[in-house]
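In what follows, a structure is listed as structure tokens, so that the remarks can point back to it.
Only a single protein chain was left out; the remaining protein chains are all shown in position.
And now, chain A:
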Amino acid sequence: MTRLDPSDTAPDTLVGGPRRGRVRRPGVPLPLLLPALAGLAFLLLPLIALLLRAPWRTLPDQLTGPEVWQALKLSLVSATAATAVSLVLGVPLAWLLARTDFPGRGLVRALVTLPLVLPPVVGGVALLLALGRNGVVGRWLNAWFGITLPFTTAGVVVAEAFVAMPFLVISVEGTLRAADPRYEEAATTLGASRFTAFRRVTLPLIAPGIAAGAVLAWARALGEFGATITFAGNFPGRTQTMPLAVYLALQNDPEAAIALSLVLLAVSIAVLAGLRDRWMTAS
């Protein structure tokens, strides 16, 4: 989390620290090294197994089916849309949590982050009860506007945004707390309205934090499974995202499931690797 803070002093110590350490090179204590290596192996082994067991020879055939591209396209589009929703709603929410003081703010912050720890299937059930055709709010959406979210692509976006937005909010709130509010105050004393100050001063200041949060949210949305299959269902081309396609392929064609998993893995790695150095480390 501290890495997300674009504070002025942090980079210096970060650069200075390791360099000095490299000269002295203190030995790594064994009780730290062994669990660390075990942890590394534990995290990497499943991915290596995926690569080892991949049906490389039949892979081109597995991946040229129209269903694969349909699912991948839907995954990319819906994850991007969910990130957009998260940005529009999540950045103001983060600002509210970081810059204002109201009773019960701690509770609100806890509730906002609840989807992080909630099993996604529970999230899907909750969404059904709230926004489903017969849901608390969904009933009126259906009666007044004829809008039903389950079984639609919009439903996929809603499910993904529900689980992904907390990542963005947490990330942006952390950045806002680290950013010096005096710049905004200076802007307002110079005559800018609070919203102008937010738009012209705060936003550029916290841009790296927003970008990092957006990448996290996008990656989370891309991998979303439980809430999507529970709330939006599974129909090829409309609600079947890649994780759903992988799960169902596993039922009777494990090779296809491995092939699909590889695609998702490749896309995720490409995005995280491509953006991590640029956004996740404060510059």
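Rule of thumb we're sticking to: a contact is a pair of C-beta atoms (placed from the backbone, for glycine too) under 8 Å apart; a residue touches a chain by one contact, two chains touch by 3 or more; residues count from 1.
Rule of thumb we're sticking to: contacts and distances are computed from a predicted model.
Colleague: Given that one chain of this complex has been left out, which of "Ion-translocating oxidoreductase complex subunit B", "Nonspecific lipid transfer protein", "Molybdate ABC transporter substrate-binding protein" or "MoxR-like ATPase" is its protein name according to UniProt?
Modeller: Per the UniProt record, that chain is "Molybdate ABC transporter substrate-binding protein".
Colleague: In the complete assembly, which of A:188, A:234 or A:268 touches the absent chain?
Modeller: A:234
Colleague: Pick out which of A:35, A:65, A:119 or A:204 touches the chain that's been left out of the picture.
Modeller: Reading the full complex, the residue touching the unseen chain is A:35.
Colleague: Which parts of chain A are in contact with the chain that was left out?
Modeller: Given the touch definition above, chain A has residues 30-31, 34-35, 38, 42, 128-129, 132-134, 150-151, 229-230, 232-236, 239-240, 247-249, 251-253 touching the missing chain.
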